[in-house]
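Can you keep this structure in mind? I'll have questions shortly.
Note that one protein chain of the assembly has been removed; the remaining protein chains are unaltered in position.
Let's turn to subunit A:
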Amino acid sequence: MPKDGGIGAPTRRREDVRFLTGTGQYCDDMNMFGQTAAVFARSTVANGVIKSIDTTAAAAMPGVLAIFTGEDFVDVGGNPAGWLINSRDGEPMKEPKRPVLAHGKVRHVGDAYAAVIAETVEQAKDAVEAIEVDIEELPAIVNMKDALSSTNYVHDEIGTNQCFDWGWIEDNRAATDAAIKGAHHVTTLELVNNRLVPNAMEPRCSMAQYNRANDEYTLHTTSQNPHLTRLLISAFVLGIPENKLTVIAPDVGGGFGSKIYHYGEEALVLAAAKKLGRPVKWTADRTEAFLTDAHGRDHVTKIELALDEEGNFLAFRTETLANVGAYLSNFATATPTFLHGTLMAGNYTVPNVYVNVKAVFTNTAPVDAYRGAGRPEATFSLERVIDKAAREIGMDPIALRRKNFIKPDQYPFASAAGLEYDSGNYDALMDQMEKVADVAGFEARRKESEKKGKLRGFGVNAYIEACGIAPSNLVGVLGSRVGLYDAATVRVNATGNLSVMVGAHSHGQGHETAFPQVVAEMLGIDPQSIDIVHGDTSKIPFGMGTYGSRSLAVCGSAVVRATEKIINKAKKIAAHMLEASDGDIELKDGVFSVAGTDKSVTFGEVALKAYIPHEFPLEDIEPGLEETAFYDPANFTYPSGAYCCEVEVDPDTGKVTVESMTAVDDFGNVINPMIVTGQVHGGLGQGIGQALLENTTYDENGQLLSASYMDYVMPRADDVPFYGVDHSKGTACTHNPLGVKGCGEAGAIGSPPTVVNAVIDALQSGGKNVTHIDMPMTPHRVWSAMQNV
């Protein structure tokens, strides 16, 4: 039975049936009796002092039930940062309070300073317009370099716009400096990793209920990790006891990181629901999503690569300014540091790495993890400077990478940036990429393009990422304030079907299909008899949710451990039923048998026995068949890949088209290759969007100019090519039971540098000595670069 749907089967996603037929249940689809609507009053200036808020007129408007301002939340806690970073001088990072509603000052356009609760959304919107607010605008702090030298502060109480000044690894600094100083050749590159708006298809939505009868709250919200959201609200913000708060994240239409975090709107609707005794719902409109969802990337970096005469890498040294926006979002401090600096050795045997990151407060929306989170920034810096070095020393870019690759016999490999890679084979990936992409045929294709008057370029890169986030012991040492294990409960029902409750949340990852494949394989039963339950804190064990390509590697491992416990107990029950020793019981294809005999019972018979325990050895075995396991990984997993793409540049207009994109990834073992391919496709689309199209633009006053799809360009079908995706060359992860590494972020990490490298190659082939163009490489930027050389 599992051979059709077990591990390795390209089973179609069962959840797609409801998504494609319009029967998904998203937060905003749910309506409750007596429901009210919340609408937020948001700052139109980036930086300003709130002089007064007069709600008298608004409160008298039709349908208005309550109005909240920052004053109502001065006695509750702030939304905390989940990761403590210490500066190079040992000082802890600056952590200004992030209130539920702005109080005293507004700090970015979109910062909410009041909320109206009314009978209908329309009434609440009208009342928001009637709020009379006097905000004295102050000069906005937008540019990171200016922010560091300014005495105009985003948060006056901390007296600086620098959150931290982090060095990694500080002990390596002198050796790195010396290696660069004495090197035969040093390549330097300054680059920008452009700020991105996440643009999940479903905007954020939160709906709260309060039940006076038992003092219990229920929050339906668009979250990637309902338990973490509950913990933050309970322990830090509102102080609602965890046992009195249920957080439910139903179907969620995409997150990409932006729905990891707890946002003030969630706390506001909870407080309002209690005050009014009625359900309160808020749904963001698209403009609110642009203005207030945590943005991604936004690094300004200078990177240097030192090489010897033969092209061996001697050192990477990086200085980065990372924008954290106006407030610290929950993982804003981890993203540019431990998810970025630790990857700055890449796939290479380079002996010296030093990374300096200064995180900067600005009057812009908070910036946090976005698909890849720190690792795309690391890969982009490394793979761009390597490409530039290859041109400078006259070496083939693939050959230069291969020369410096860690070799298969070097694992476990201690990287110069402090991680221990467990497995990989980068040359094999590069071999496969050259084959799949027909790299040998590139020159012929280039000639064809030239005949059409187009410049064709080839770009390559290799990446490594740290996924399966994360070993709690390790991240605890590094400053994480949470553990990053996950959990699963496998409940075998009396009639033999299974409910598997998992801590990971599925919002596009296909868990409802992939996780049953694992359990079905282990038990030898039909995967269709297994359902995944996720997203509801009242049903699932305490898990940490979905991000950092962790679901299968961490939560999937918990599923394996719990299923192993099920098998152990089921064998005892079977042994009792078959009057044998449980050591002699074998499980195969859903049947328990006594080794060497024809005596057997089916999995279903054992399940029924567990719940109807007549003639049951109660002194040895408890009734029931339900097991829970928590799994905390021993290490990160290290997916890696070799990517390449070919572009055509129109020399007259600067317009770039991506002609081909090949992604060869090592994800370790693969449970469902169809889902994995889909995950890579999505990431590639986002990566191409970052490379060519997506440009988050704040003007000098902190106004977000690209706050609609008129100005913020998302990739469309005709912006991307057909992809060549291959994950046949995986090397198993050595430390989790499935040998899996994680695939969710890879596409968005591997693709941007290939596109830029390819455009540079195209321009150079046309005789234009352009060495770098910042993303997004719009026709205007490419054309301008061509004119300036």
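Operating definition for what follows: contacts are C-beta pairs under 8 Å (C-beta built on N, C-alpha and C of every residue); 3 or more make two chains touch, one makes a residue touch a chain; residues count from 1.
We take it that contacts and distances are computed from a predicted model.
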item	value
From "ABC transporter", "Cytochrome c-type biogenesis protein CcmE", "Carbon monoxide dehydrogenase subunit G" or "NADH-quinone oxidoreductase subunit N", the hidden chain's UniProt protein name	"Carbon monoxide dehydrogenase subunit G"
Residue of A:174, A:595, A:705 or A:789 in touch with the missing chain, whole complex considered	A:705
Listed residues A:128, A:305 or A:345, member touching the removed chain	A:128
Which residue of A:290, A:463, A:515 or A:603 touches the chain not shown here	A:290
Touch list for subunit A against the chain that is not drawn	44-45, 109, 125, 128-129, 287, 290-291, 699, 701, 703-708, 710-711
